[in-house]
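Up next is chain A:
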Amino acid sequence: MLKWFGAGSFRHGVHPPEAKDATRDLPIRRLPFAPLLVVPLSQHLGRPSIPVVREGQQVVRGEPIARPDGFLSVAMHAPASGVVKAIGLAPGIAGRMLPAIYLKPLPGSTQEVVEGTPCPLDATPEQIVHAIQEAGVVGLGGAGFPTHAKLRPPEGGFIDTLIVNGVECEPYLTTDHRVMLEQREDIFTGLRFLLAATGAARAIIGVEENKPDAAAHLREGLPEKLPVSIEVLPVKYPQGAEKMLIEALLGRRVPPGGLPASVHALCVNVATTAEIGRLLPHGRGIQERVVTITGPAVRHKGNYHVPIGTPLHFLLETVGVEDDLSRVFLGGPMMGSAAPCLDVPITKGTSGVVAFTERESLTTQVVEHPCIRCGYCLDACPMFLDPSQLGLLAANERHQEMADRHHLMSCFECGACAYVCPSHIPLVQRFRVAKAALRKAKAS
Partner candidate 1 sequence: MNADEFWKGLWRENPIFVQVLGMCPALAVSNTARNALAMGLATLFVLVASNAVVALLRDFVPKQVRIATFILIIATFVTVVDYTIQAVSLELHRALGAFISLIVVNCLILGRAEAFASRNGIGRSILDGAGMGLGFTLALFCLGAVREILGSGSLFGVALFHAEFQPWVIMLLPSGGFFTLAAWLMLFSRWRAPDA
Partner candidate 2 sequence: MDRNLVTGALAAVAALSGLTALLAGLLILAHRRLRVDEDPRIDAVDEMLPHANCGACGQPGCRPFAEALVAGTEQPAGCSVASPAEREHIAAFLGVGVGEAVKRVARLACAGGTHVAVERAHYAGAASCGAAAQVAGGGKGCFWGCLGLADCERACDFEAIRMDEHALPVVDEVLCTACGDCVDACPKDLFEVHPLDHRLWVACRSLEEGDGLLGDCEVGCTACGRCALDAPGLVTMQNTLPVVDYTQPHDERVAIERCPTGAIVWLDPETGPQRGVAAPVLRKGPRRGTPT
Partner candidate 3 sequence: MSTPAPLPTADPSAWSMARALVGVGLVCGLLIVFVYEATRPTIERARAEALRRAVFEVLPGAASSQSFEPDENGRYIPAGANSSSEEIVHAGYDTDGRLVGLALDAAGMGYQDVIRLLYGYATEAEAIIGVQVLESRETPGLGDRVESDPGFQANFERLDVSLAADGQTILHPIEVVKPGEKQHPWQIDGLTGATITSNAIGSILRVSTLARLPAIHARLGDFEPKDSEPGDSEPGDSGKEVAP
């Protein structure tokens, strides 16, 4: 708690309880296919992918079922062998209905995956980038940004360091931890592809102190001649945010509104890297991902290979939950969103499912007080904003002023401020409202 300015880290930030013990030592298990999978066509930032299957069509696990629509879009692959039941709307986490492909796995559907054209390690950067897009890879760290789009070095710029994000600073989650322990070789293969694609001279894998076994394991298996180092960082939230990680590892600060490329770095999640290493040599696409399923309401906590499109209710039923289940978060408890209903499917960006019961809910009986200007939030905000002032302005709907004078747009909603606020002010929510209002004002 007292290590406020940890050496080799970024400044500010918070230390929430980690709560990772329940799952970190359990090997990744496999979840069965749900009776009906729902594959949203919009699991990434850009435009929704365009379905290439018809209703009623039979597909094989791993077969492309949608193609990218534009550069910021990626392909989708069938998570199971089955029949396309429908192409329609399905509820998404953000509280919107999104176009999705409903896929009914055939009885006896297996883990086998069809393969496509492999991408060799000595392929050109363009080929690798294309292969990643076709494999449907988006950031598995949560943001869902199409990975291939990041790999293009900026106009006139260059990338000298590839940063692999094995920090996993969110409490409860151990996905990346398990991936580092169990998919080491895939990570190194993925790294080779990424180094080749970006032209970076070296790579650094950043791991927090609370995963010593992962760091040691990676170090042990480090292939010779691969310019990769593994750096162990003090534990602090949100070290996994790429700007923070780049500062912690390289001492470079990405300017406001800038991309990591502006400081010649590129940040990729460790599970994304592993996925690239696993898929590209076989020409496959993403059909499943590792998800931490945990929280007080979950009976069989652990990390699971979950087919993309598995609805939450099936997932929770399979692992078993307490009867008084009352809240489910997708992602970690700091940044994750509350699931609006249990129809919501697992997508490529879902790194964890954390379920709470009525009793164990951590934020139920909170009373909001006015801001007392204690300044805790300022000391927590890794972006050096003034959440206190932003919160006051937001309460008075002075949205434009927030953006113009107080750098609202630099806030990446990490929640550190709201976490420490003794007045329990829902700061992040206010900032989101402000950003939405500004977006709307700009559009009209």
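Heads up, the rule we're going with is that a residue touches a chain if its C-beta (ideal position, glycine included) is under 8 Å from a C-beta of that chain, and two chains touch if they have at least 3 such contacts; residues count from 1.
Selection rule, in plain terms: all candidates are chains of the complex that A comes from, given by their letters.
Keep in mind that this is a model prediction, so the values were computed, not measured.
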item: Options 1, 2 or 3: the chain contacting chain A in this complex; value: 2
item: Residues of chain A that touch candidate 2 when the two form their complex; value: 88-89, 91, 93-97, 337-341, 426, 429-430, 432-433, 436-437, 440-441, 444
